[in-house]
Every structure is written in C-alpha cells, then in structure tokens.
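Since the structure comes first, as structure tokens, the remarks are kept for the end.
Only one protein chain is missing; all other protein chains are in place.
Then we have chain A:
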Amino acid sequence: MALLDVEDLSVSFARRGQRTVRAVDGVSFSVDAGEVVGLVGESGCGKSVTSLAIMGLLPKQPGLQVSGKAVFDGTDLLQLDDRSRRDIRGRDIAMIFQDPLSSLNPVVPIGIQVTEVLTRHRGMRGEAAAKEAAQLLDRVGIPDPKRRLKEYPHQLSGGMRQRALIAMAVACQPRLLIADEPTTALDVTIQAQILELLKELVRDSDTALVMITHDLGVVAGMCDTINVLYGGRVVETARRRPLFRQPRHPYTVGLLGSVPRLDAGRGERLNPIPGSVRDLLPWPDGCAFAPRCTRRVDACVGEPPELVLAHDARSYRCVNPAPVPGLTPGEEVREVVPGQATPGSVPAQAVPDDPPAVPGLAAAPSEEETP
C-alpha cells in the first residue's frame, strides 16, 4: 500500500457574490515510501493548494470546501480533528515552503525555531534540544551551527535560511516531506545545492518526498514519478523517463517545449504555450487546456476528457494525445477509466531504461537513474 494516497481531492473557495472557484478538482495521486513524486504545473494549477489541503493548512475561511481523501498510512488526513492533525504535522509529514525569508519568524532566533519542533514532538528540552538542533543544522550543511542557533533569520543568507527550514522539517525524521517550490526564491547555484541536499536527506532516511514545482529541470533531476497538473486536475502521470522521452498530453509537450535548450541554434525562439492559465475552460465543459491546445479537435469541447491508461502504464487525460512513433492510435489505449477514477501509481518495471529524449534536460545528472 502506498504511504500517501490522495483520492479525488477537491478544494473550492466560495465567495459571496462571486463564482465558486475550484482550485483543485478531483486530484488523485499516490506516493510510496521513499519515493520522490513531482507535482508539476504553471502557477495557478492547484499544486500548492493540493499540498496545503493535505496538510490541513488552508486558511480557515467561510466558503472553503475540501472533499475527497488523503490517506496517509491508513488514516484519512482530511477527516482528522485539529489536535490529531497537529500531532502528525511536523512529526510524520513535514513541509518546506517557497520563500525562506518570509517563512521564518523574524523575531525569534533560529535555535528556538528548530528546538520548538523537537520540544513539541520529541519532548526534548534545554541542553539536549539545543545539542540536537546544532546537529540538525550541521546535517543540512550550515557551518558553525552553535553560533547560528542564536542568530535571527535576517542574519542568514537565503541559502542558509532554506537549509534552516529544511532542518526544522527533517527534525523528527518524517516519513513524508512536502517541498513547495523550495528553490524558487533562491539563485541558481544555491538551487542546485538545496536540491542536492534534499536528495541526500531523502535517500539516507527513506523519506518520501513530494516535490511541487514548475521547474522541469528540478523534476528531471529528482522525481521518480511525475504528475502534471492543469486547471486543478492531473492531466498526465508517468515515470520520469517515459514522460520526458515521450510526453503524451499536449500540455506536457508544451511545458517541455518551452524549456530553453542549450543546443538550440542562435536566434531560435523559445516555444511558449500560447495564452495563459486564465484562459481556462471549466472542466465540465470539456478539456480545460483546449483553448490553448495545438492539438485541439472537436471532441475536446463538450464533455471532460476521460482518464486513459496507456500501454506503458502511464495515464493521461486527453482525447487526442501526442502520437507515439510506431504505434497506431487506438492500438495503444489499454483502458479508459470513466469519471474521476484513480490513476494509481505506475509500476517501476514499466520504465524503459532509456536516457531522457529532451536534449535541454539531458544535463540532469545521470548517476541518480533508478537503480
């Protein structure tokens, strides 16, 4: 059984006098122990809201509706009361946020912000907690940890702050770590270091990691399984290599195509996806991506596309997917799952051992190929 099983998760915000916004619309995915799973999509696709809903961290406001299931180790997180959720948060499931400066309390020393987790979940106090906190900072690569414990967030560099946040997140050796765009606010050299650190921590401790990002480079370097989100739904789920080698959903194709390539000729233009996330067709009226899609056909509009489990055990939600060479359309479709069914996790053995076919992303280190 998967460590985390998200089933048909929906989050909607209703405001008086305004149209109800379905930020997350029937998202399903699963995470196995020790697995790195990516949630990828443009801003506004619902990836952050998904993670906040799982953590129970969505701001409590009238009109907020969360439905579906998020089963973690046998318990549905969405059904828990506030107290039990607080027990799980920080201990079994921890989270790392996007902007390390605003995510740290400016008026409390780093040390206390680390030890408070230890006190809360591991009952450590005083000298023992301080010692453990220093070890944690050391483990995430913060030099001179004893001194840093007494410092305030504004005295640390951006990379150090994110390392400190990671230290707080891994303080109780959680089984699941959710990282919400952990490198977006950092500059490129630091990004690589932080990703490396996350990879190390996950590998050493068998922690599962949900990586939320819009950056396909991050995904290519880290994730075992990738869920591409659009308009609040998962539009394609696949293991890393098949996804990069042969994306099926036109949105995934567009995302990969819009990545700048090193081997592109001089003067060659980038290929952005036309339009913006706001040009969205409500799912009940058809495929949300249809207004921006280059492969749009008449069948795209009218009713939502059903989830298709394809021959290589991936799944996508498209009536006219990008073709696979050597396969006649129709022959490849293995199963059409009506309605809001779960795509489920894709078995690892289905992943062919080929290098990623997208040259711009081939720079992803090769030593961390799935063993």
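The rule is simple: contacts are C-beta pairs under 8 Å (C-beta built on N, C-alpha and C of every residue); 3 or more make two chains touch, one makes a residue touch a chain; residues count from 1.
Following the convention adopted for this analysis, contacts and distances are computed from a predicted model.
Of the candidates "ABC-type multidrug transport system, ATPase component", "PadR family transcriptional regulator", "Sulfur dehydrogenase subunit SoxD" or "Peptide ABC transporter permease", the chain left out of this view carries the UniProt protein name "Peptide ABC transporter permease". Only one residue in the set A:R89, A:R233 or A:R317 touches the chain that does not appear here, and it is A:R89.
Contact with the omitted chain, checked across A:D8, A:D32, A:D73 or A:E116, is made by A:E116. Residue-wise, the contact with the chain that is not shown comes from A:F97, picked out of A:F29, A:F72, A:F97 or A:Y316. Of the options A:V71, A:L137 or A:L165, the residue whose C-beta touches the omitted chain is A:L165.
Although one chain is not displayed, chain A still touches it through residues 55, 57, 59, 62, 85-91, 94-95, 97, 99, 102-108, 112, 116-117, 120-121, 152, 154, 165, 168.
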